[in-house]
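With one protein chain withheld, the remaining protein chains of the complex are depicted in position.
Entry: chain A
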Amino acid sequence: MKAVDVVATAFRNAFRSRLRTSLTVLAIFIGAFTLSLTNGLGTGINRYIDDTVASVGVDDVLTVTVTDDAFPTEGPAEYDPDQIEADGPPGATTTALTDDDLETVAGVDGVLAVEPVKAITTDYVQYDGGDRYQLGVAQFVPGMRAELASGRQVDLDAPGPELVLPEGHVEPLGLGTPVDAVGRTVVLAVTDGTGTQVTTEATVVGVAEPGVLSMGGAIPNDALAGTLYDLQTTGAPAAQAARYASASVTFDASAGPEAQQALVDRLADAGYTASTLEDQLGTLTSVIDAIVLVLNGFAVIALVAAGIGIVNTLFMAVQERTREVGLMKAMGLSSTRVFSLFSIEAVVIGLVGSALGVLAAIGVGQVVGGISGNLLPDLPGLTLIAFEPVTVAVVVLGVMGIAFLAGTLPALRAARQDPISSLRYE
């Protein structure tokens, strides 16, 4: 028998007992549906996190802080004159980096460049004498890129002050549409070290779509960030100016993860904590992975149960077709072919069930995606349930594999049948 005939016959045989096959397909469907959905959830959330990293677009930068040895495990922390306010809950502090620290870090083998992160707090932004609005300034990491609604990214090396404005600010400021806003000049105000409010101007070169990055505020180029920081620190004691919460260290990312780890270790020896953005998000990803793994476990249990359904269905089919199998063997069909006929029939059941299950999961994913957009407006760009072609293919192939395994027992029985006793079978 030709392979194509074997497959065609197996296909037809699978649907000879329509109700029985449908019920088995239903069981597979439920398992594949659940598995796809839990996988899709993991993919959706992890992809959102990955996109966040990608939208920042930086993989050759480490954020370096001073390792806080004094952090107490018990009792109150001792006062350190160098500590400054850190991100996090009010009152959280971190030991500041001084110019000495920056030099030390720059001297560590593997550090290409070190740039202090200058915390900038603006008072307001204003366009053409109109209403004044508060505006945050994003923590600037060299190389980061925002999703743009119009215009371009800031030019790091441009001599003039440039900034990318969050989309939400465009209308209220009276800039019209995001396209209109590009090229306009806005006024930014900061309070300097003596308590006086001073202003500077900057050109809008782009408008950022809502996203994780632009939630932090406007993105300045180096020139603007420098100007604002200088204005802000004018009149402050010199020691105050040269204290930074963290610094960005550029390294050679192409040297591989081992070299990166070695660099992190060297920095740790020198008394600094270094982490990439991925490190910071990685913890979150692994928690999500663990949850998805547990959910997948349940789905796989459902699939194994469905696999036993296939075993059952096929044993019945073999029983029913005892004479037919005997006849075909009498007419010269080899045992191998008989085995393939039944195991392919099992695979067909697995294929139909899993394909339907995956399709249904994708459909549900779309519906949920539409709803979750409304339920979770604070997480723009989040697709709660996402599907990767590879994962979908793995689910379908995996289910077909389970179906094949389930089919081997009945198929072996059919293959071993003796043609004569099958023909004598009443």
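By definition in this document, a contact is a pair of C-beta atoms (placed from the backbone, for glycine too) under 8 Å apart; a residue touches a chain by one contact, two chains touch by 3 or more; residues count from 1.
Assume contacts and distances are computed from a predicted model.
Chain not shown in the complex: UniProt lists it as "ABC transport system ATP-binding protein", one of "Dihydroorotase", "Anti-sigma regulatory factor", "Sarcosine oxidase subunit gamma" or "ABC transport system ATP-binding protein". The chain omitted from view is touched by exactly one of A:Leu156, A:Ala236, A:Ala330 or A:Ala393, namely A:Ala330. Interface with the hidden chain, as seen from chain A, comprises residues 1-2, 5, 9, 16, 323-324, 327-328, 330-335, 337, 418-420, 423.
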